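Only one protein chain is missing from this complex, and each of the others stays in its spot.
For chain A:
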Amino acid sequence: MPGTPQSLARSRPRYGEQVIKAVLMVAALLSVATTVGIVVSLLEPTISFFGEISAVEFFTSTEWGPLFEPPHYGVLPLVSATLITTGIAIVVAVPLGLGAAIYLSEYAKPKVRKFFKPMLEVLAGIPTVVFGFFALTFVTPLLRSIMPFEIEIFNALCAGLVVGFMIIPIVASLSEDAMAAVPNGLREGSYALGASKMTTSLRVVLPAAFSGIVAAVILAISRGVGETMIVFIAGGGQPNFSVDIGKAMQTMAAFIAQAGSGDVPVGTTEYNTIFAVGSLLFVMTFAMNFVSVRLVRRFREVYE
């Protein structure tokens, strides 16, 4: 009952306060505008791309060469290269990241954890162009000298490995958070039943933190799928529909970077190709992020 003398509410509205609130809300809405902007900037060129190139060719043809004569528009080589490099990255990052997380959460003393967790986060702060340089000039020559099979100068193996190391901190840090959130009572119950440290970690803490860990892994996969500089520098720019990880490959992100940094005339089919691949990349990573955010949320609610 605003306005009545008995009310404690302010009888005269404060317009200044309302203005401030509106300004702050506009700032928050800018983030929504960003998403809308991304969708809009992707949509229009993507639609005109599919106006000229059939979706069937795009999704089923195994030849990719939009800048060649005659051009080919089968996206599968880019998708397979993305999946292969991300797959290698996950094989590296999940065991190492999870191992580090279990150690930090279950075994390490607080002092040790306080030292090593920020150390791992330093790894996350290194620019990806630096990882790319290291991959090309150090890791690839090393792989070429120790691996029994043929490895080209640009290859999917090295790119995937280094992406894997780049995403270790994501897996480790988020999984550690999830495991630290498991109540101590569960661990104590397990010890009381005579379980060992290893059994407790693997059979009690890990399952209890499972949705958080899955969320961390999905986020890491999404980061690997979208990673550009490492795969562009170390993976090479050659579309290649093959499973030979010693060969050069081109991922979706690397194609966007390559075509986007060239002088492709605006409005042509080649130009629209950038956006068609961008849309695919956006849809894939957006879906994964969405699932990951949801999982983190659900898992948080369990123990609060």
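Quick notes on this structure:
In the analysis below, a residue touches a chain if its C-beta (ideal position, glycine included) is under 8 Å from a C-beta of that chain, and two chains touch if they have at least 3 such contacts; residues count from 1.
Assume contacts and distances are computed from a predicted model.
Comparing "Transketolase", "Probable membrane transporter protein", "Phosphate transport system permease protein PstA" or "Acyl-CoA/acyl-ACP dehydrogenase" against the UniProt entry of the hidden chain yields the protein name "Phosphate transport system permease protein PstA".
Taking the complete complex into account, A:I256 is the one of A:I90, A:L206 or A:I256 that touches the chain left out. Across the interface with the omitted chain, chain A contributes residues 14, 16-17, 20-21, 23-25, 27-32, 34-35, 37-38, 40-42, 45, 95-100, 102-104, 107, 109, 116, 118-120, 122-123, 125-134, 136-138, 165, 168-169, 172, 184, 187-188, 191-192, 195-198, 200-201, 219, 222-223, 225-229, 232-233, 253, 256-257, 260-261, 266, 274-275, 278, 281-282, 285-286, 288-290, 292-293.
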